[in-house]
Each structure stands twice: as structure tokens, then as C-alpha cells.
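Presented below is the structure to which this report refers.
Apart from one protein chain that is not included, each protein chain of the complex appears where it belongs.
Let's turn to subunit A:
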Amino acid sequence: MSSKESCRSELRIAIRQLSDRSLYSASKWAAEQLVGIEQDPAKFTPSNTRFQRGSSSIRRKYKTHEVAVTPIAGVSYVATPVMEEDELVDADFYLLAKSYFDCREYKRAAHVLRDQNGRKSVFLRCYALYLAGEKRKEEEMIELEGPLGKSDAVNHELVSLERELSTLRKNGKIDPFCLFLYGLVLKQKGSENLARTVLVESVNSYPWNWNAWTELQSLCKTVDILNSLNLNSHWMKEFFLASVYQELRMHNDSLSKYEYLLGTFGNSNYIQAQIAKAQYSLREFDQVEAIFEELLSNDPYRVEDMDMYSNVLYAKECFSALSYLAHRVFMTDKYRPESCCIIGNYYSLKGQHEKSVVYFRRALKLNKNFLSAWTLMGHEFVEMKNTTAAVDAYRRAVDIDPRDYRAWYGLGQAYEMMGMAFYALHYFKKSVFLQPTDSRLWIAMAQCYETDQLRMLDEAIKCYRRAANCNDREAIALHNLAKLHSELGRPEEAAFYYKKDLERMESEEREGPKMVEALLYLAKYYRAQKKFEEAEVYCTRLLDYTGPERETAKSILRGMRSTQSSFPSMDVEHFPP
């Protein structure tokens, strides 16, 4: 990794250049990273520590192994020369246009810059035109919603922009920012391959534009595409890779990349949030919660990614924390899809599904492609027993992102609710294919196979076995495996799984009817096997419990004793238990 100091100076320049071009979110991102770079202890001043406290404490708490902060061997970064700004001929016009732009008067800004040829001016003009078109498109989309969902709202500026930018590129007069814009235009037009090449050109010549990286990421849908990209190795590429890995569900790769980046950007909120996201996908809810608590204490008005935090709170059923979070984001900015989702989650947790649907709808109104809202709304409809609507919502989620295993799972669940178990299997298979390490999915599929209509028990056993191998938290799989085997008349396998289940319950110190069932089965099994000692052990353990099983255990014990003493050769079966 290049030294912290050089990163810092690169970022400082980049932030200025990005905000000169009104690429706000990119400059925001860059600024966050700039502040996220850990200070050298030498220059340690109290005023700089504000952003550092929390995140480092998380790391102390959760770092199980010391991550090598030293750079990976063989990686050397290309020093990309910082772009030099050309002299503006008509700086005054540019300033006027920039202020118009900042007031969101895009057309006006473009008009001011109509005859300017400076690279900065050209970019700002094109970008202003693009944004004007986008804004108009959004408006039209609402104005013109036709029947059958027809909406032919298009960005009317795209054609002329494409023409201009492509000639610029042909003449070699294009700068990285215009390349980025060109990629954006191409992506909207649907020519993805060209868009990819253009964006790669852009990031190779100017790596600090995070917007370009995100656009590139959205065009990398498979690992193969990712590997085919010809990217210069710059430290920004590490950020990109980490993010792409996450998108491609290579969570562990992504986590290790982020850990590595933390070596330089130790205080970056962004990285913390991304780590939380990866941990969330790995279902490490406690860690996620801790990270978000720290993040919120550092950055209390953050709305980004907070819906994920609410999901965690939902899963842990923290009513008050969730309501507090909802209140907080609501006060910060109520018209963000994230805030609507959080409120929807809260109502859902309270069991008020109609209200939560209202909020998910609002989130979707704000952003039609807000994936998790579709899925969550599907869950709500399932709760409300409105399966048709649920199926529809899930399907839309799946169409937005075919890799959303939750929606596939939801589809399966909805169909299973309708008694179409066989039909549901198709969807379960899909979800399991996408997320083979999630035991819940396997269990759901197994239960689907187990339903009265299908009774495909062998397949169910296979699924449960997968689930048991996937760190099944609720320990359903082992128990059901044991039960299925005993149903199918395979006592040895059944005993094996009951024993495993028992061990597990012992280690987790859980008690309950399952424990009793396992003990009873094992006792009977060992008695039938004539291994009376083991049987006795289980029977005596059963004596600790109340209920009919205790009596059964007693009678088994009595039977065994009498067998052992008087009729050692007699078959045990002759004694009624």
C-alpha cells in the first residue's frame, strides 16, 4: 500500500477536482476516506481523534486474528499522476454555470457553457444536460404512467450526448470525467460491453472517481467478467474489488480485502459499514449490531445502510431499539427509501402488517428498484395471507436481481402455503443454488419434501443433511433427520442423529421436549440392541424429567433389571415397555 501520506494528498486533490465537476457523491466518498485515514501517532492531535475512537474499539473487540497489515507480497501500486487542471479561458462563465448547477438549474448551466471548449466546461455542460434529462425523465415517469405499465419516458438528451462524446473520444480529446459520463450514457443505452471498456479507460486514467467504479461494478455480473477487466493496480482498485466481491457473494474474500484496507483507512465509516454488510450476509448479527452502534455514535445522522441495521434489530426482536432508530431516521430524512423500510420493519415487528405495507410502498414509490423493499413487502403479504400479492412482489424482486435468494425463498414459501408443494420446490431449488450455505433454506426445502402431499422422504433427508452441515443454528435439521430415519425404519441412523442432537443440546445447554424425545429413543434403541448399560444411562437421565416419559423410563429400567437377573437369554421384546 502506498503510504498514508500519499493517499492523503491524492485524495485531497481529487476531492477538489471532483467537487469542481459537481460529482458530489464521489467527492463525498473521497472525503470520507480522507478522514478515514488513520493519523500517524507522531502528528496526533486531540482534535483529530474525533472520528477514530469508535471504530478502533470495534476492531479490538472482534478481531479474532491479527490481520497482516503489511501489503500482500508482489502488489505494487501504479502511481497515477494527478491530473493537472487546464487553465480556464473563461473562468467567469464557468463560475456562473457552476453556481447554476449547484442550484439544480441544469439547463441554465448548460446554456451558459454552450460555447466553452475547456475540458472542465465541456464536462460540466454534458453532465448538466444529462442530469436535466434524468430529472425530466423522472418527472415524466410519474406524469405518464400508462396502462399495462407502459412508460416510454426516456432521457431525451442521451442521443445528442452520445454523439458528442463519441466524437470527442474518437478525436482523443476526451478526459476521464467525460469518459465516465460516456460510460453512463452507453450503459443506459444498453451497450454494456462498450460501456465497460470506456469505464475501464476512465478509472485507469483517473482512479479517484468512485462513481465510475460503482458504475463499473454494476456492469460486472460474473466473476469471469471481473477477471477480464484490464485494470491498473491502484489502491482504489482494492476498494472496487472488495465491493464487487461482496456483490458476487464472495463474502469472505470481500471481508479480507476490507480488513486489509483498514490498515490504511482505519477510521473509515464506509469500510465499517461494508464490513457490516458482509457480516450480515454471513448472518453474524451480533457483530453487525456492534458495528452499527459504533457507526451511529460517530455519525448519528447517517441514513445509508441503516435499513440493514433495522433488519438485524428485527431479527433480534429489539422493539425499542428499532423504534428509536425509526424515529431517528424519520427526523433526519423521512423521504428516503431506507427510512421507509426501517419504519416498515418496525410495524412488521409490531404485527401491524397493513401499515408496514404502506411504508414499503412508499419506499418503492421513491425508488422503484429498491430491492429489499420488494422482498420485505412480499414477507408482509405472506404474513397477511395474501399469497397472490406476495408472489407478485417477490417476482418483481427476482426480476430486479435474479440472485436475490430471499425472494426466491419467499416465492417457494408462498406456493407451499397454497398447497402447491411440488411447484414450490422449483423456487426452493433456486434459492438453495444461490445460497448453498444457508441452513434455513435447506430446511425449508426439506420440509417441502416432507409435506403430506409429496412424502419424498429420501430427498428430505438429503436436504436436512446439507442443512446440518451448514451450521444449523436452531438445530432443527439434526432432530428431523433422526425422526425421519426412525420413521423409515433405520434405527441405527436414527440413533446416530439423536445422539448428535443430544450432544449439541448438551453443549448449548438447552433442555426441552426434544431432549426427552432423544433420550427416550436412545434408551429404547440400546435396549433393543441389548446394550443395557447405555440404555440405563439414558433411562436414568430421563428420570430427571417429569411427565409420562419418566414412567416409561422407570418401566424400561425395571424390565431390564429383571431380564438381566433372571432371564438373561430372554428376548426383551416380550416385556411391554
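In the analysis below, a residue touches a chain if its C-beta (ideal position, glycine included) is under 8 Å from a C-beta of that chain, and two chains touch if they have at least 3 such contacts; residues count from 1.
What we mean here is this: contacts and distances are computed from a predicted model.
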item: Name of the absent chain as recorded in UniProt (options "COMM domain-containing protein 1", "WD repeat domain 41", "Anaphase-promoting complex subunit 5" or "AP-1 complex subunit gamma"); value: "Anaphase-promoting complex subunit 5"
item: Residue among A:L158, A:I174, A:A363 or A:L376 touching the omitted chain; value: A:L158
item: Omitted-chain contact residue, chosen from A:T387, A:Q413 or A:S486; value: A:T387
item: Interface with the undisplayed chain - residues on subunit A; value: 140, 143-152, 154, 158-159, 189, 361, 377, 386-389, 391-396, 399, 411, 415, 418-423, 426-427, 453-454
